[in-house]
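Working notes, beginning with the structure itself.
In this view, the complex is presented without one of its protein chains, the others remaining in place.
This part shows subunit A:
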Amino acid sequence: MAGLLQQPGYEEERLQRISELLPCREVQAGLLLSLMGQPQQYCYPSIFIFGHRSSGKSHVLNVLLKELELPHATVSCVECVSATLLFEEVLLSFFGSDAASLLPRSPSLSDFVRVYRLHRSQFPAKQTRYVIMEKAELLRDAEANLLPALLRFQELVEDNVAVILLSEIVWDTFRPNTGCFEPLLLHFPDYSKGELQQILSRDRHPSYSAEFYSSYINILLGVFYSVCRDLRELRHLAALNFPKFCEPLEAGKVKETDTHKLWKNIEPHLKKAMQTVYLREVSSLQWEQMQQVEEHEAGALRGLSAHTHVELPYYSKFLLIAAYLASYNPARTDKRFFLKHHGKIKKTNFLKKNEKTSNHLLGPKPFPLDRLLAIFYSVVDSRVAPTASIFSQISSLVTLQLLVQVSHDDQLDAPKYKCAVSLDFITAVSRTVNFEIVKYLYDFL
């Protein structure tokens, strides 16, 4: 296996170590290495690496650059709230803090290039310098000239420098309208089940044998592989549940080799973990505590989504109900529901073609404030004065995200809203005020 990584200009010993650190990624690492060439050789100006979460992109690059001691700057784009931070980070890691301080306040791209060139002439590159941009997809939201400039950075600064972009999505979504230099694309495929097994088995618990841990990983993957292929997450789950797996062993009930019994013990537990701790319904700390207490007590712990009850003031409830009705009933049907002598309307003739599909399938529709209030006044059982607090309740419902304001904040005239709660939620709310919402919903007529 170690033979795969070969590149002149680097010590054989280091390459050996690297290939040990990068299991199942030898092909990609070898390809990268050959692209990078020998330390002093120019590299291809920009490389774009993409692949799913935790498919080893950053890991491979970090190991390569660290072990081979190449000059590099790693920048996470999510952290760079402004381009300034990005520029500074690059300059700082290549030329030290003096260079970074030369940048003017809120520098432009050309400032950055100027400063870089100034320092490049002072400290010319002996080896290729690498700029690594993690989460590069966020560069699309940055200024329009940043991404194209980074792609031909080598040209701009006339230096032996290469930019490596890491992203979870494909290059096609990046390409700007104006066109740009095409980077070299490199795909990191997902780990296969076998590879995951191989990687996860490597970090065995020091006090147990490798085979034992490997069999544990096998069981774990059997349960979780269908829902989760994220290495980081799997490792986390493995660590969380391992004590439980070892429990019968500690108690002396079974031997290490008795896989079937161990499987029987852990399998329901893992299934439960999949429903709770994996979805973060229950925090990992609580999960650990739960493992310590006895099984029968553990059922008492309720997940996050179990608490859905929301206590609202009386009129807020009716406002929410009115909003729901306004969102899910066609406006023309209001007459039928809220007028006393509406006459009979046949459903079929009455409908336009597109209204025949269930409104609940189409999702909430926006409605103006007047309609909300009109429905509110006819729904609420007592006479309500249109006081300021009624209006302020509408806006507090918006901040609670139970309503969504569709029109822009600045639009004072006839603001529009949408109702953002589910049918279950609204039926629960209307039950507390003895209002039969289903009778007023057009879909359930």
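Assume a contact is a pair of C-beta atoms (placed from the backbone, for glycine too) under 8 Å apart; a residue touches a chain by one contact, two chains touch by 3 or more; residues count from 1.
We take it that contacts and distances are computed from a predicted model.
One chain of the assembly is not displayed; among "Origin recognition complex subunit 3", "Transmembrane protein 203", "AP complex subunit sigma" or "AP-1 complex subunit gamma", its UniProt protein name is "Origin recognition complex subunit 3".
For the chain missing from the display, the contacting residue among A:Gln198, A:Ser284 or A:Ser378 is A:Ser284, taking the whole complex into account. For the options A:His59, A:His236 or A:Lys365, the residue in contact with the chain missing from this view is A:His236. For the options A:Val170, A:Ala210, A:Leu304 or A:Val438, the residue in contact with the chain missing from this view is A:Leu304. The residue from A:Gln7, A:Asn62, A:Ser76 or A:Gln198 that touches the chain not shown here is A:Ser76. If you put the missing chain back, the residues of subunit A touching it would be 53, 76, 78-79, 81-82, 84-85, 88, 101, 105-106, 203, 205-206, 232-233, 235-236, 238-240, 242, 279-280, 283-286, 304-305, 307-316, 385-390, 393, 396, 399-402.
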